[in-house]
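Shown here: the complex without one of its protein chains, the others still in place.
Letters A and B mark the chains as written, and numbering starts fresh at 1 in each.
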Amino acid sequence: MSAQAAVTAGVIRPKLDEAAAPWRRVSLYTVGAVALLLLVLPWVLLRLDIGTYLMTLLILFFVQAVVAQSWNLIMGYGGIYSFAQVALFAVGGWTSGVLVHSLGWNPFIAILFSPIVAVIAALGIGLPTLRLRGVYVVLLTLAFHELARVFAVTGPRFISGGGYGLVTVQTFQFGNAIGDQRTIYLYYLAGLIFAVATFVIWRVIHSPLGVAMTALRDSETYAVSRGINQFRVRMVLFTISAFFTGLAGGYSTHYNGGISTTIFDFPRIIDLLAMIVIGGWGTFGGPILGAGLVIGIDQYLVALGDYQTLLLGLVLATIAVFAPQGLWPLIRRMYETYLAPEPLAPPVEVSPAAPHDTKDEL
Amino acid sequence: MLEVRGLVAGYGGGEVLHGIDLFVNEGEGVIVLGPNGHGKTTLLRAITGLLPPRAGQVLLDGKDITHWKAEAIAAAGVIHIPQGDLLFAEMTVTENLLMGAYHGPTWSERNARLGRVYELFPWLKERGGQLARTLSGGERRMLALGRGLMSKARLLLIDEPSLGLAPIITQQIYASIHKVKQGGMSLLIADENANHVAGLADRVYLLETGSLVREGPADELLRDKALLESYLG
Partner (left out) sequence: MSTQLVQAVWGGILFGSVYGLMALGLTLVWGAVRLLNLAHGAIFVVGSYVAYFFVSRLNLPILVALPIGVLAAAAFAYLMHLTFIRPVIGKPGFDNSTLIATVGISIAVSAAAILIFNPEYKVIPPVITGNFTVSDVQITKQGLLVIGTSLALFGLVYLFLTYTRQGMAIRAVSQQQEAASLMSIPVVRTYGMVIAISGALAGLAGVLLSPFFFLNPNSGFNPMIQALIVTIFGGLGSVRGALVAGFVLGIFESFVEVYYGVAWAQPGVFLLIILMLILRPNGLFGIGEVRRL
């Protein structure tokens, strides 16, 4: 390529370039500032009266955001309508729970097995399911959820704990740290899991694999005809998603000191779905934003009880139909305007009457 | 009866038709000739509301029908026999025909209409109970034509009547279209073969890369072999 051409290419920056070199859209200063803030935050928060409470919320946010992001990776990006996410979380949770509770392992060792077993479970669900299309995936993953629930409730005693789940699992111990000191360690551990998951998912979305999955979602026929192996792409995504979901499950068990069978209740699925839909279905930052919003708002609305559920249902339906990308496009536009290191390339115009089965953009 | 003014249409980011002007008079046979991929199908789809036009007007008896839904345009008597036939594959031959008469006023006369279509394509009657997906290519085309004729059509838009058919069947198809025209039907046919349509055409338009480049009486244009050669190759 001549120097002249390179310059021109740099100026025009076709759309694909962004996928090939995603870091160009990321301001290192912004990322650094956010990371620094999150590192320093506990030391500031714990000076407040409600600091411990806020820290708990943040830890909850980290865990939920990991699960929501993983789910969005397969559902929003991959177009796999899987409802097995909570079940995979439970698989992770139970794995390290049982290892610690029944075999007396150290939680820090046991948690390493959570993602592995979750991935094995994902392969088990994925192999028969992911060759099939939408509605079948919905049903089979719901079936897996239900099977997992029945097994957790009625299975052998070291799993079911008599129907309630594992109630007294040893929590993470950091030397002799107790109280706020221990909360800080827990916070850093959750934050680390969150950071790794977020980075990997971001990287996947912008990798060739990510391009393949977006192509499959937007025009399946075309993508397949260009030689993309749909089954393999879906399988890889599903596995990555299960890995982090299982890890979050393991953390959650040793954070809470147990895992209850109520985790399989339908509202848990709805909460996660709400995070993705409100934040932004099929967008990178959507689930993170959504997790923050849902957890934050929950604290205020929890007193409303069933009115909250009613409202949540209607909000979900309304956003899904009238603003399918949720709130993320708003945030993204602000980021592009004020923080992005390079100006946004002019958007490619796509008319709604495209000839093939295109789906959502981005 | 039908008039198209400055019609612009396309898919996605691309524009296929760049301002088409044409008209069809009562009882007239109008042919749009053009090679594959130059916008014939798009033109018919834009007229009958399957593809919302981006600009321009479609008038039926002076009434603006540009933004009507496909079903309303069909109810007004502009019947489109689409490319690929688009039969109801899991319905029988008779059921397919009956659906052609779905529109309220037509439905009450459906038996009389069935009779007329059977006259044109007698085999449809014998094979009435057969599922449409089991038919051969030529049979499908005839069924699609018959289904269109079940309606109260005043203007028939036919997309490449001979596409993908064996020569002998092609002849049959054009013969039956000819009969329909003799019954007083107005026709707008998109085709790429000048020889097929010679008997049907009163006027001819030549379509090239989304624009109409020539218009004239059929006996004049269709006789100009050099001209046709250069456009249709």
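The criterion applied here is as follows: contacts are C-beta pairs under 8 Å (C-beta built on N, C-alpha and C of every residue); 3 or more make two chains touch, one makes a residue touch a chain.
Treat the numbers as computed from the prediction; the structure is a model and nothing was measured.
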| item | value |
| --- | --- |
| Sole contact to the chain not displayed, among B:V8, B:M99 or B:I169 | B:M99 |
| Full-complex contact with the absent chain, from A:V34, A:I109, A:V315 or A:L330 | A:V315 |
| Positions on chain A where the hidden chain makes contact | 81, 128, 131-136, 138-140, 142-144, 146-147, 150-151, 154, 224, 230-231, 266-267, 270, 273, 277, 281-282, 306-307, 309-310, 312-322, 324, 352, 354, 357-360 |
| Interface with the undisplayed chain - residues on chain B | 48-50, 69-72, 74-75, 79-80, 82, 86-91, 95, 98-100, 102-103, 107, 147, 151 |
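Convention: only the chains that are shown with their structure count from here on.
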| item | value |
| --- | --- |
| Geometric centre distance via CA averages, chain B-chain A, whole Å | 52 |
